[in-house]
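Here the complex is missing one protein chain, while the rest keep their positions.
And now, subunit A:
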Amino acid sequence: MGTVETIEQSTKQKPKTTKRMTGAEAIVQILLQENVDMAFGYPGGAIMPVYDALYDHQDSIHHVLSRHEQGAIHMAQGYARANGKVGVCLATSGPGATNLITGIADAQIDSTPLVCITGQVPSSLLGSDAFQECDVLGISMPVTKWNFQITKAEEIPQALAKAFYLARSGRPGPVVIDITKDAQFEEFDFAYEPCTSLRSYKPKPKLDMSKVAEAAELINNAERPYVLFGQGVILANAEKEFKQFIEKTGIPSAWTIMGLSALETDHPLNVGMLGMHGNYGPNLLTNECDVLIAVGMRFDDRVTGNLDKYAKQAKVIHLEIDPAEIDKNVPADVPVLGDAKESLTELNKLVKPNSHEEWLQRFRDCDQEEWDKVIDEELHPKSDVLSMGEVIRHINDVTGGDHILVTDVGQHQMVACRYTKFTQSKSNITSGGLGTMGFGLPAGIGAALGAPDRTVVAVVGDGGLQMTIQELATIYQTKAKVKVLLLNNEFLGMVRQWQQLFFEKRYSSTELINPDFQQLAKGFYIPTAKVTERENLKGAIEEFINYDGSYFLEVMVGKENNVFPMVPSGSGVAEIRLE
């Protein structure tokens, strides 16, 4: 692969009239043309020309200065997930770029559209182990949808056009554009044309109507059909079509953590959460349905448990945009490749109106059992110790369920996702696939900036918060109205729970001797409160949500509470434990 060709060959682009400018100025012009009004990042030597160009456009592009590049990229993720636009992230070469990697990997596994622009040492120094040189292309390749290194200014328009197109089209994902410093300084004749197609890239497979018909046939004849939905519904903006589908067919529907909020919580056909800490019925009855309809989800191991004991009795219909997901984990009897919106629109024409009252009742019965054994105690604990669930219940009561929930990773994440009430889509932002601790606070800032009209509640644990706690400074600087709810159990709770259940209570390095979070929040000039007694909880949460601006609320919860139900790792979904 010796020859290096420009990317012109693979794109069909006709340049318009040109204007002479530097590469750095061209980058900013492209951001403007791609309707970027906010970017997240951290300056440094190799990206300085771009920052200098941004200085002239502060009115149109708001640059959010994080306190660590990982914070910046999680903000870009939160921003993208809350408002559906491509998140833009800037960083310098070397450590600036490597600090982005965790967030890039997170965005890749959770299909979040990002364009990350990293500075690089001048092209004459490439490969010389120059100061802050790092092979960003090589290091980011396993975790990007696409990446490209620019060494000449003339490459900038087409590379960035491709970057935005690839990040947002098809199954979205992160793209990295690495730009040498000399290319940023270089002057050239600039013209820009957004990219709309690539000959080697098919964003949406063409819908095969015979597969749609086959799927409809199975659904129409099913006695106990069951729908699982994931983020594909949200990414395709197919919430309406999805709801029409389940309402017409009367099929009980359960969500993956990434699909959460695509269907309102109170919908009678929303039967709850799938997976390791999902609801009882949705897991148990996976192995009793006769037709399993998966919509825009990828059968992650946290959803399926042991694959040898997963839905073996069911015919599987898989609606999916990415051909590589078909048969990857669970073989599909009827794969329906395509964008969820298009697939569901066609499917809705062929399915017959139906109801499955008896089958639905099974889910309700399971719900009752779960309520009695788990949920009631979690939401209304009889002990004096505060539970995470009751805190979430109060949040629901105050917001009515129209807030955006952002979570970190761990017990609080499972509890918040299980018990938060949602009334609208794109309202759940969490690190689902990668499970990145430290995601919650910065993603919450990004969400609050991306959806300024909504109430954004970032629920974090005391472990994850301390991984990116420096971003409290970004809240103060940007005035982002994010509500930070710390559920403090003075433990790495999820790991401790596993140690209790599977490692004979040998609590190896899971107890946290914490700093005074109240003093910390005060130090960052954020209004703060702490709740240790139940009688103060309701009032504190009302103040927390209704305060006009960011607010830090710490609630001391039970140190050794566990999250149930649970499908132990390696078990089948039907082996779900309620206690």
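Rule of thumb we're sticking to: a contact is a pair of C-beta atoms (placed from the backbone, for glycine too) under 8 Å apart; a residue touches a chain by one contact, two chains touch by 3 or more; residues count from 1.
Everything that follows uses one rule, which is that contacts and distances are computed from a predicted model.
Among the names given as "Xylose transport system permease protein XylH", "acetolactate synthase", "Transglutaminase superfamily protein" or "Alpha-D-ribose 1-methylphosphonate 5-phosphate C-P lyase", UniProt records the absent chain under the name "acetolactate synthase". Checked against the hidden chain, the listed residues A:Asp327, A:Asp365 or A:Asp402 yield one contact partner: A:Asp327. Check A:Val88, A:Leu166 or A:Leu319 against the missing chain and you find that the one touching it is A:Leu166.
Touch with the chain omitted from the figure is made, among A:Trp146, A:Phe242, A:Trp255 or A:Phe524, by A:Trp146. Interface residues of subunit A facing the missing partner chain: 1, 3-5, 7, 9-10, 12, 137-138, 141-142, 145-149, 166, 197-201, 208, 210, 322-324, 326-328, 331, 333, 335, 337.
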